[in-house]
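Worksheet: one structure, shown below.
Here the complex is missing one protein chain, while the rest keep their positions.
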Amino acid sequence: MNTTMEGLVLAGILFTLGLISMLIRRNIIFMLVSVEIMLNAAGLAFIVAAARWGQPEGQVMFMFILAMAAAEVSVGLALILQIYHQLKTLDSDEASKMRG
Amino acid sequence: MQWIYLIPALPFLGALLLVLTSRRISKRGVALIGCGSVGLAALVTIIAGLQFMQEGSTGYTQHLWDWVSIGTFRIGMDLRLDALSLAFTFVITFVGFLIHVYSTGYMTDDPDFARFFACMNLFVGAMLLLVLGDNLLLLYFGWEGVGLCSYLLIGFWYKDPANGAAARKAFIVTRVGDTAMAIALFLLVQHTGSLQLSTILARAQELWSVGDPTVVLIAFLLLGGAVGKSAQLPLQTWLPDAMAGPTPVSALIHAATMVTAGVYLIARTNVLFIISPSAQAAVAIIGAITLLLAGCSAFVQTDIKRVLAYSTISQIGYMFLALGVGAWSAAIFHFITHAFFKALLFLGAGAVIVALHHEQDMFKMGGLRKSLPGVFIIFLVGSASLAALPFVTSGFYSKDQIVWLAGAAVGGSAFYSLAAILGAFITAAYTARMVFLVFFGHEKTYVHHPPGPVMMVPLYILAVLSTLAGFVELPHTLGHLTLLSDFLSPVLPAVVTDHGSVALEWGMQGLTVALCAFAIWLAWRLLAAPFPAGLKEVLKNGWGFDDAYNVLFVRPFVQLAKINRKDIVDKLYTGLAMITQRFHRMMSATQSGILRWYVMGIVMGAVIILSVIIWRQYAGHVDIKMIQR
């Protein structure tokens, strides 16, 4: 088990935890936080890969993930605000009017 | 001459005007447009005809525009005026005009006055296109156009389902023939590369030798079309039912013009029939049998219009017989006289029917000689012509020519002349029976309103014509005048006689006349005599052709349609659609709107993908190192 593997396993564990949180939570803010956890784990994997190959691309990707997370959080929070005003709840199951 | 495009254009214009303005103009306006357009067309025809004869030209073609143009295959909107089309055009426009004028009186109380005249104008236009068209496609266009108008006008009083059924029957039965004709046109295009009549007739002679199977097939298919349109055996069943339409329609479409389109077609394509002798013989045989069968049926009808309908079938049988033995001009001669006297008879019958408040049963008429003297006289003139009373009627001259040539022409035989003579006997008998039943005896139904001058004047004109029209062509025995056949000679080959003499002709004329007289006497005597009931029933129903067709074609087809009501072939496609729909429902059930389920789907997908990779690695398909590097 070398360093790369260790880092990747850690990333995998964190990602899975985020995923579990995403699946079991109904509170929509918690779901947003879960997404952040998963993004972070993905970023970690990129950094580990960058260290493995000694190439800057991994870190570049992490910066893009960072930018994307920032944009996503701002839009996501605005959406949650709207949902909260419309439905008076943070329960994501309530926002299921678009079912097929 | 350059105005001939006006001849079909005017009625079409009239129809268009009437359709567009139908409910906005008065009856007087409708009548003016309806009659005026046909009247003007008749006027143009007469002017063009006079000019045509003055110039002594053999044919004038007017190219209006290119209709179809695919590569080298061209079909122009070409009209052709020659002796044959001039004869037909004259009859169509002139008789058509008279019938239109008559209709303004006959249909005056009908709420759909404008629709009637629109259809009539459309019919005249289509019929003129049929006879003036220079190529077979244009002819076919007019052919289908008149079929459509026939359908519209038979079902004119569409509120009665029986009329609609009659209209459908006419349309479908003629369609059988039309299909054959369409195939003939395809074959002609395939072999001659053109639908231009002159090209086809010229190419046919160099392309095919006499009796070539291809040309025989084409001729037979054309004959099929003609048989359907002209109500000959075996497609004659629609015409008696077509009498459901208003009487002027019966006069114009189902007596004078449309039903003779078959005669026109065969005369037009005479070259094809000359080089396929078996088809020409078939024309004669069909004509001979039809004229006898229809004549017998006419003898037992009770409905005055059905008598005339069967009589029409029988008379067209004469024309076919003439065409079949090669007496082309004799057929056209009989067409012209028949158009006059049969229109006269139908219109006369219409006058009687209106006078008796739409009573058509002859056994409920009687004694009208005194209450309707004008109608009696003109009806007598028409009947005389139909029965071919000698010397003064046009029917005598035209029919006599056919009777004589049926035996004497090259293609003729003793069987044909026997049929023709027998037919003349039957014709005289049923005509006499009709006249006796309607106008003699004692009065059974009260005359409501005698016909007015609008209806009577066309009748008088037609009465004069059906007497005088015969004198353009006189037999050898009586002056030997051949104005019409000379006139038609550039288009139609002259009849060739191979046997017979003036003495024999005298003999046959004498025999015919004697038989006519005997028939009339017999009709008078047998008027009240009982007729064998079974035979009468068979004859009255037109020899049971309708029943036979019902059993042979209609019922099996209906049965088949019933079996296939739910579209067996479609099952495949509806099944496919159903499966798709079921899958769609299953898929749409996953669209629960609950976000976590969607994430669950993604996770499951990821698990499956990774499992596949691991399994394949385990099975040795993929070296994981390749993925990791």
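In this document, chain identifiers A and B correspond to the written order of the chains, with residue numbering beginning at 1 in each.
As a working rule, contacts are C-beta pairs under 8 Å (C-beta built on N, C-alpha and C of every residue); 3 or more make two chains touch, one makes a residue touch a chain.
Quick note on the criterion: contacts and distances are computed from a predicted model.
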Protein name (UniProt record) of the chain left out of view, among "Acetolactate synthase 2 small subunit", "Cysteine desulfurase IscS", "NADH-quinone oxidoreductase subunit J" or "TRAP transporter large permease": "NADH-quinone oxidoreductase subunit J"
Where the unshown chain meets chain B, residue by residue: 596, 600, 603-604, 606-607, 610-611, 613-614, 624-625, 628-629
Residues in chain A touching the chain absent from view: 1-10, 12-21, 23-27, 29-30, 32-34, 36-37, 40, 43-44, 47-48, 50-60, 62-64, 66-75, 77-82, 84-85, 90-91
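To be clear about the criterion, only the chains that are shown with their structure count from here on.
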Of chain A, residues touching chain B in the complex: 19, 22-26, 31, 92-93, 95-100
Residue ranges of chain B touching chain A (in the complex, touch as defined): 587-596, 599-600, 603
